[in-house]
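There's a structure below that I have some questions on.
Missing here: one protein chain of the complex. Every other protein chain is in place.
Our next item is chain A:
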């Protein structure tokens, strides 16, 4: 039947050595870019944050809740920091260099997420907390809870420069 022909199609289309090199180069470049996990329950703010981060050449993964973030980090069903994955800062092969989370989210709040992360094998990953409200007690609570930075929304391109400093700090020492 005609469907069998798909095997031939796969066989005919072997990547040429030149293309293979390009693909490998692309994958290497992606690995070298910083990967940010962005957490926000607002679809508008997720879109904005994604654009801001991409405009600064970061790789971005957006999730819509604290629970989804914990799931992504493999922390959802484990009460202890022990994880089954091989090394720190890796999830299914993807590293996470920075986590940016909104403070006010239903369910698991940004603060809850911060505490969970700091009590886990991801504790060395910088966490930035964002909020539309300028509440001093909230700010100190987050900073004391281990947040690298507290940023007021809406974020602007200029705010991303501060982020860069934190990301560079997280690079392994040679």
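The rule is short, and it goes like this: contacts are C-beta pairs under 8 Å (C-beta built on N, C-alpha and C of every residue); 3 or more make two chains touch, one makes a residue touch a chain; residues count from 1.
In this section, contacts and distances are computed from a predicted model.
Name of the non-displayed chain as stated in its UniProt record, restricted to "Dolichyl-phosphate-mannose--protein mannosyltransferase", "Signal peptidase complex subunit 2", "Histidine-containing phosphotransfer protein" or "Gem-associated protein 6": "Histidine-containing phosphotransfer protein". Contact with the undisplayed chain is limited, among A:51, A:123 or A:162, to A:51. With the whole complex as reference, residues 42-45, 47-48, 51-52, 55, 104, 106, 132, 153-154, 156-157 of chain A touch the missing chain.
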